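Take this structure first; my questions come after.
For this depiction, one protein chain was excluded, whereas all remaining protein chains were kept in their positions.
Our next item is subunit A:
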């Protein structure tokens, strides 16, 4: 984005009007402007052009009903002369353009809508300052232009298609240039070539003329599609001509070369009425528009789409713009149809280019990230168009195949700002094991492979746990197992799958090889055996023992995860339990039940767990609510790595889930709150999949405890996600299995098919298969000619079809429709 061209602030205030040396180098020092400010004044009528005196102290505003000279003071415009004097105002004064001579501060020229060209002398003492009147043009004069170096030469361009050169010492034109195109919209003397001037035409042409030969132009070319309303020579670069047209473009031409060459092209949002190069800024020019857009835009021609600066003060179309001083880039004067005259200060301008967003970012549903960033002003340097070297292959994401796609470059505008667009895809080849890596893929996997119904509860849980485990969603897998233990009651023995899982779980995260050397651990814990054994418990709860130990084992396995420092006694006790569960025949040593006993104590057990954390806050709620889990896990996380944090959280939730299990009886109401807390925990973590899947599998067991609306919301969220991944079948299954009335109803929404009669091709009405017109049943099999009952398959192209089997057989032999209609039917 074009660098703000350093607005120098000069210390002193503008001392006095620049004298005659203003064009000398001394005066080329940037003018002071700190004293100037944006200001405006009301006019009597709409302006159509403005012109500034050489020293920038006065401005003339011309319009159909106005012709006034204002002095530009520091705080305001002060009216100096009203040139429209006299009783009756002549049409000669209805101005379309005005010019101020750059050598003579008293000499003005106006172009009138009736074809008159009038010159004015401000030094006349009478009220009427009109000097000369040339009534040679037949139609509106669009433009007048003084020669920069000749005091007496004035050029005009008119709607009648001709340009006239006047010598102000004579009463008529010196010569006439006939463009032989259409109406002349602008004429401009070249500041560098004494005899040259450019003219722009309504038919899109630009002509270059030599003052000395009026018979034909030096060169002519088509610059725009549609009228060229304005042209302006670059003040310094010889031969650069900017043209602005109705085609909403500003083009910069190099006229010095053999053929006019288009150097830049700026696209504006509305047709361009005036173009003026900005002094002292080689690539900047100001434009105003003829309609729609009321702002004055200053463009950096290298930046073709977004204006460098914009002045938005005017409330109606701006008609005239002029830089106040030939060497000051900060002051711009403008007149508009809203009857105001403005002085704009550059520092008050808006900078749309700075506002423009140089980057684009989008997080795709599959975890892809699309990112586009600008490559800087890459000018004409082809080397810059390549990818910068520092953009190496990022880890975590890989860039998709055809790497950079450069949208702007296809336009081939030299010097436009380019962007490189990358789509980063998740790495999924190497890091398959990391659950974060392929969150969306595991989502899809899980959605597809989860078994939600059709088998006994315990089997479903086992199945789902196994799948979750395969995808490294350990916590989810453990949840499934716990659920199974909770709800499947005493009839289910721990699945063999559980044990290896637990072992993998512990071993993989390297928590001191709990599963591995279980025996030695056990030996240690036996040594620690508390006195508080209660044998009778074991006997009375014979049937629950298996479940119990299994869950404790789970818990211990999970607990081992977050506490790599297993030196605490309590933990070793837990570890010991892990090992006990490794014995398939459940030959549990009595010591193991010391732990159980502790946990049976409920509150005490939980407290005890929390003190396990290195700096545990000990603020856990005993009722195992969500808050309790979270605060408890925070304590754990303090000591362990953030990566294990979630697992810690999970293990704590498992604890609270499993805790009620140790009660003497197992009424579902006891652990229902914990299960609900678990559901909410997953939902809160954004894993609505786990929430909904468990909800479905639990069915009536859990749905009672959760607010229907919440459930509904969970379902809808999950369905939305499933649909995003185009898992329609899973979504349908979820809808079917949901226990929510509102969700199940989704499947009852009608799906309508519009049918055509296969013989007359008219749309079938609501009457079913009977066609209104041909009074025939439309659902006749094209092969056997019997009405089809049951599955009817038909081609969408020719509406012919029949029994699925018949059609299948037919089409495996021939690609044509069996009716002989000639249609090449497509069945997929």
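Definition applied: a residue touches a chain if its C-beta (ideal position, glycine included) is under 8 Å from a C-beta of that chain, and two chains touch if they have at least 3 such contacts; residues count from 1.
Criterion: contacts and distances are computed from a predicted model.
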If you look up the hidden chain in UniProt, what protein name do you find among "Exosome component 7", "Translation initiation factor eIF2B subunit beta", "Serine/threonine-protein phosphatase 2A 55 kDa regulatory subunit B" or "Protein SEC13 homolog"? "Protein SEC13 homolog"
Residue among A:364, A:456 or A:815 touching the omitted chain: A:364
From A:46, A:155 or A:306, residue that would touch the chain that is not displayed: A:306
Taking the full complex into account, find the residue in A:356, A:472, A:774 or A:821 that is in contact with the omitted chain. A:356
If the hidden chain were put back, which residues of subunit A would touch it? 248, 267-270, 304-306, 312, 352, 355-374, 390-397, 400-402, 405, 407-408, 411, 413, 416-419, 421, 423-425, 431, 434, 436-437, 439-440, 630, 633-634, 637, 641-643, 645-646, 648-649, 680, 683-688, 691, 707, 709-710, 712-714, 717, 720-721, 723-726
